[in-house]
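In this view, the complex is presented without one of its protein chains, the others remaining in place.
And now, subunit A:
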Amino acid sequence: MSKEEDTKATRRTTRSSSAAVLRDSGEIKKKCGPHIPTFNDLVFGEDNISKEDLLSNFPGRHTQILELLNLLGPLNSPMLPLFVYGGTSTGKTSVILQIFRHLNRPFVYSSCRTCYSLRTLFESILNQLLLHEKDADNGYLSAKRCEKTSDFVNSLREALVKVVKTLQGNPGKIGTKKLTGQGHGHMIYLIFDNLELVRDWDKSSSILPFLFNLHEVLNMNEVGFLFISNTSPDTYYSNMGYLDPIPVYFSEYTEDDLRKIFIRNQTNQEMYSSFLSVVLGPFYRITRHVNELSIAFSSLYKTYCEASDDLNDVPNESSKRARFSRFQPHISPALNQIFKISSPPSEVNNLKEAKRKAGSKKFGGCDSSEHLDFHMSTSAKYLLLSAFLASRNPATLDASLFDSTGGSSSRKRKKRPSEKSIEQKEICEQELLMKGPGTFPLERLLAIFQCITSVAEISLEDDQGNVAMDSQNEDSELMSDVLLQLSSLCNANFVVKGGSCPLEGSTRYRSTVSEDMALKVARSIKFPLSKYMYRR
């Protein structure tokens, strides 16, 4: 009970745990003895919740819950298909599952995300209806193998008729454990979650009309259909057409709703509410997704508490103001890091840095810290830079940029910019923005890598007066595991493998590193990157 009553901030866990409850009820019983699946498994769980609990569990969702309850109607009354839609983290799935927990009626839930193809979707529905559990005895096979829609409809009808007959046959027997006569009944509801994913499946143009028309095709009054989707009904239009299901919209939360959601399950209510009054306004302008906000707030709240640690805990007006003035500088950097997912130690670093900077400097752009917040070997850094250069510079200019003098000569031929060249430059810039980094073959990358490493050694020698022997040793060391480094860069998504070139047949690569990042890396190894960058 406690898990489901969490805030919607933990919607994902709510979803998985609510699904787990379904499965758990079976599994726990199994441990104490051979579990014979019954139709009780189609109901949410043993404990149901009252309408008041349901409403209070979901602040900001009252209208939607009441509308859904109205549309689902009283016990044993048939319904038309529903189409529930709304953005992510608006509580569609959890509200519907909890409603069924409240109503205590049998349902079959299948998500098109876990059932990634038509066949798995069909089999999951049939497995649940036929009370079939995959285990070692049956070799983890499904109850029925069906790929074709026609087979599915036949077996679905068979299974549904059986289930409905059982439900009608002994309404009292199943409901014995229940508190009242409420619940069960002979309706069974099929819930399809994440329907928007079906559009990307093979043959989606025939699957979607099929799913929407399933109600008509089956023509059974005892079956209710609920479709849950991220996207609105108008994104499903197809050639075929179907009778529109009844739309139910889950809007994004308003500021007040969000405040109610975040204040739930907080130990220090007053502290948190004063925190929210500072933070929620600016963050609300950026995003309204509960899950994103909750991540941002959890770390920010810690700093807020720290900022007020030395103040006494009694919140009065003056201390509130003092706390606010201390805390305010943290907000704006946090706004710009809202979606940054960082490992805990670096997060601390960032925060400290933010603290240091906060007084002297207003925020500008993203964090412009001098040092990198990740570790990388020197050769990997060189490789990264050469990939960046290979992606950015046109291949025809490689020879002039990387000649023996280290490319500095190419910068000398500067013309006075004429009007035409400026225009051209703008067009080129536009093109760069549009096209993004170019692709390059492995050979070119290695050539550039060799060039810049040798140049780097020369410059190092100049600086430190090293002997030539050393540098040669180092050179061979740098070259030793380049391919290994490249594959790890690929894995880290700094370099992506593109499609193969149709003429040469070799794989082409593309660097995804931004210029800021590349400059930062170059600075960390004192490499004059700007010298090699071709400016149009």
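Worth a mention:
Quick note on the criterion: a residue touches a chain if its C-beta (ideal position, glycine included) is under 8 Å from a C-beta of that chain, and two chains touch if they have at least 3 such contacts; residues count from 1.
We adopt the following convention: contacts and distances are computed from a predicted model.
Chosen from "Translocation protein S66", "Origin of replication complex subunit 4", "Ras-related protein Rab-14" or "Alkyl transferase", the protein name that UniProt gives for the omitted chain reads "Origin of replication complex subunit 4". Checked against the full complex, the one of A:R119, A:K260, A:R510 or A:K531 touching the unshown chain is A:R510.
Among the residues A:T166, A:N221, A:S273 or A:Q450, only A:N221 touches the chain that is left out of the figure. Set against the missing chain, the residues A:T114, A:N138, A:Q168 or A:T235 yield one that touches it, A:T235. Shown as candidates are A:P209, A:P329 or A:P441; the residue that touches the absent chain is A:P209.
Touch with the hidden chain on the side of subunit A covers residues 67, 70-71, 73-74, 76-80, 85, 87-88, 148-150, 153, 206, 209-210, 213, 216-217, 221, 230-235, 241-244, 246-247, 249, 251-252, 284-289, 292, 335-340, 365-366, 430, 433-437, 496-499, 510, 512.
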